[in-house]
Structures are given as structure tokens and as C-alpha cells.
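Here it is: the structure, laid out below.
Omission of a single protein chain aside, the complex is shown with its protein chains in their original locations.
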Amino acid sequence: MKPVLKVRGLRYRYPDGTQALDGVDFHLDQGECVALLGANGSGKTTFVLHLNGLLEGEGSVEVCGIPVTRATHAQVRAKVGLVFQDSDEQLFMPTVLEDVAFGPANQGLSPQDAAARARVVLEQVGMSSALHKAPYHLSSGEKRRVALAGVLAMQPEVLVLDEPTTSLDPPGRRELVKLLGDLPQAKVLVTHDTELARVLATRAVFFERGRVAAEGPVDELIRRFDWSSEVQKSAE
Amino acid sequence: MHIPDGFLSPPVWATLDVAAVPAVALMARGARQEIEERRIPLLGVMGAFVFAAQMINFPVGLGTSGHLVGGTLLAITLGPAAASIVMTAIIVLQAFIFQDGGIVTLGANVVNMAVVGVLAGYLPYRLVSGAGARRDGDNPTSTRWRSSAIFLGGVLSVLASACLALAELLISGVPMPRRMLWVSLGLFLVSALIEGVITLAAVGAIERLNPLWVRSPKDSGSRALGVVAIAAVLLVVAGVVGASAAPDGVWSLAAQLGMSAQPPSWLHAPLAGYQVRNFESTWVRKASAGIAGLLMTYAICALAGRAMAARALTTRAGVRQRSA
Partner (left out) sequence: MHHVVVEQWSRGSSPLHALDARAKLGALLGFLIAISTTPPLAQAAFAAYAGVLFSALVAARLPLGAMFRRAALVLPFAATFALITWWSGDGARALALAEKSFLSGLAALLLIATTPMTQLLRALDSLGMPRPLVLVIQFLYRYLFVISEQAQHMRLASRCRQGPSAGRRSRFRAAAGAVGVLFARSWERADGIYQAMLARGFTGRFPAFAPARFRIRDGAFLVAVTAISVAIRVSL
């Protein structure tokens, strides 16, 4: 199986000096789904921003065999679809249809073709009724689905989702999980939602202070790092 | 200060609509650095910020609250050309969506608030800071000059746009008894002072969060833009004064063009006419005094800036000599 993502020795230092990533190795095969777990600030989001060239660090990052450099940004961003944590920042066009058509339009499609592709993808995520609505009027779950559609419209090979189930109500969460499960692309899920990881991911990677502390089956890592979402009232 | 439709006479709104077109085009194109396409989301979001910030109450005494207008704040954080475009966007949306200000009068409102208001607000800051009075924490004098420039910018921005609006209404023949005129000017002055105080406080709060957000004028706008700005403000104010000194001329012109407005009856009544003429000369005198004051203010700012720059150079030289 050809790896769709290959990362070797990735290092990144923030402008203020903090070492956010300290030598990360990572690989993702076609069709795989990997969950990235770890505390806030452990480098998970910083890491995924390197996958489509939004951040540039030391080391090598390859997407479908293409090394990620300034010259290859356009190609890479067509292959890696990133769904951000903040849907309001991701849905920046005035209406749903225009937003989902933004990606295809940037890929060279005419306005009409871009809109046509947008319609198809919105149908796929179940948001056809909201074509001309303003994102302001959508619920969190609906916004998340539209953001996903905006990314799918570019026909990527890898989906990277940063905290996809945050602020979703239970039905919204269930719908999103089902939607993601049906998608054939390889996926990287940055998440605190261990249930999501359990259901969708075949493998988990645990980040700690900018490094990969462990890698393995989801259940095993959850147990090992005491990462379960279950809570109990403290004993009297 | 947003002039609605129905108040300005055709010569006035038509002239301003025509004047606004090249002004906005110049802003949209000039200072490319400020308006490159990658900055457009920032400008849009900052426009939304100004709208929202206008809702925040600033208690200013006597049980009333002031609100931020925002032209000077935008100019200091985004640069004058960008601020102009953002204010224009705000005015257009206010007119269409909230019917705050008219559509035929868009030209007038844009010239008043987005062009003159923004440039008048930015000039003191540019003149003082640009020539060398940097954000110098060790030098309390230069910080004080900078703060004064920011405050002054806020004051002048509101004062200039409000007075311009008032002049446009007067030229259009909107009747205003002398007493009401002075009350209006007084209110403008109060609003202007409030804007100065609020702008200064807001810029301070923003700077504390991230000093990089408040630009050093060195990296904004060309010198040419600065000269154009001063020229524009002077021309407009001079033109307004000239026109207001002879409203009869404007009226007869309008009548000759076959446009509606017959001069209002109060202008015809003999006693009223005498009063108006009397008032006219005082108005011209007061307006000229105002312009002179404005020029002096800008001159002081420029000189202060230059003095700061000179001092900074000698201090640096002195330090270098000592360490040598």
C-alpha cells in the first residue's frame, strides 16, 4: 500500500521560541483512519498544519509522494483536505453554495461548474436544503457538514479533521460519525472524543510535548494514557 | 451624521457623488500594500468589528454614554487607505441594510466620513509618529506626543466630517436657526472630544494585547498620499466655506438648471434675509478661523515630530560616543 502521507523528523519552532514539534515521524496509508490524541498544546494541531503546507518546518513531509514545498502547495492542497476546528472561520463566504464552490473555483473550474460540483457534494452531506442560506443561520452540526463539503468538493485523497465533534449535539455527532464512516478517503482525526476514535480509527498516535509518545490500537492507547472520556463522581 | 435621502439639494449630492467616485477608486488602488487581496478578509472582518464595537457603551458622565465611531482607530491599525475602504464599506451597508444614511447621498456620506474623516483623523498621528516619535517607552515626552496625536486624530476626524455634513445641509437650504447651529456645533465638539478619548483608550488596550497591531506610520502609505490627503481636506473645507458664503448663488444655479428646489420662503422674507446675510459673514469669519486653527494644529504636529526625530538622533549619537 502506498502511503498517502509520509512525515520524517518534523521539527517546528514558534516565532516566540517554543519548540512545538520535536522530531515527529508519521505515516498514513490509503483508506486508513488514524486518530491523533494528546493534551492541549501537545502539538497535534501544529502537526496537521504542516500536512498542507500552512506551516513549514524542518524535516520532510510527503503527500502522495509529492514533497511539500512552496512550489507544490497548490497540488498538495488539492490532495489534503483540512477541516478546521472553527467552522465560522472556515465558512467565510456569504452563502453555503458559494463557500463550497470556492475550492473548485480556485482549482480552475468555471463559476457554473464549481457551483454544479458544490451542489453534488452538498447533496452528499445532506445539506441541499441550505444552498442559499448564510452560514450564520446554521447550527454547529450543519456548519461542520458544510465545511466538510467544502473540502470534499476539491476531491482530496486525504481528509484531516481538527476536533470534528466539538460543540456538536448528540444527534449532530452521530450524523457526522456516520458521514465520516461512509467516506473512502484516508483520514486523520485530531480529537479528544475517544468514542469517535474508537468507532472510526484503526490506529492511534499519542502526542506529548511535540513528540510521538506512542502509537498503536486505539483502545490500548486510551487505557495506557488514561485517556478515557468516562467520568465518575469522586468518592465521598 | 449619516445624511438621509431628501435633505440635500441636487447640486450638492450630485457633486459629492461625482467626487466620491475617484476618491474611492484612488483609495482602492493607492497604497497597494494596504489593500492587497490577501488582506481583504481582514478588512472585512475589521469592518464588522467596528460595527460591533459601536455598540459598546463608554460612560462619559451626566448619565450618558459615548460610542466609538472608529475612523481614526482603523487608520492607525490598518493604514489610511485601507481604513477609507473599510469605512466606505460600512457606510454602504449602513445605507442599504439599515437605511442609516441615504443612497443618493452615499457620495456625500462617503466623502464626509470615509475620506475626509479618516484622513483628518490619521494626519496628526502620521505627522508626529512618522517623523520619529516612536513608540518609545523610555521617553515619556514622545509617548505623550503620540497619545496627543491619537486623541487629536479622533477629535478632528469627527469634527471634520460633522462640520462638512452640516455645511452640505446648509448649502442645500435646510433651514437652521442660528441658535440651533451653535447647539449643533457644540454637540459636534462634544462628540469629537468623546471620540478622541475613546480612540485613545481603545488603541491603548489594543496595543497592550499586541503592540504589532498598531502600525508604525513608516510602513504605511506613501508621502504622496499624505500630501493628497492634506490637499483634499483643505480644498473641501475651503470650497465649503466659499459656497456657504454665497448660498444664493447656489440656489439660483439650481433654479436655472430647472431643478426643483425653489429657495425656501424664509430666505426671501426681508428681515430674515438681512439676518441671513449678517450671519453669513460671521460664519465665514468663524469658518476661516477654524481652518487657520486646523492648519496650525497640523503644523505643530509636524514640528513636534521633527523635534522628536532630532532629539532621537542626538541621543543615539551621544550614547554611541559614550560607549566608544
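Chains: A and B, in written order; residue numbering restarts at 1 for each.
Throughout what follows, contacts are C-beta pairs under 8 Å (C-beta built on N, C-alpha and C of every residue); 3 or more make two chains touch, one makes a residue touch a chain.
Small disclaimer: the values here were computed from a predicted structure and weren't measured.
Only one residue from A:R8, A:H132 or A:R223 touches the chain missing from this view: A:H132.
Those residues of chain A that touch the chain absent from the view are 49, 52, 54, 73-74, 77-78, 81-82, 84, 86, 88-90, 92-95, 98, 102-103, 105-107, 111-112, 114-115, 132, 134-137, 150-151, 154.
Residue-level contact of chain B with the missing chain is found at 4-8, 10, 13, 24-25, 28-29, 35-38, 40-49, 51-53, 55-61, 68, 77, 85-86, 88-90, 92-93, 95-99, 102-104, 174-177, 180, 198, 201-202, 204-206, 208-210, 213, 259-262, 264-266.
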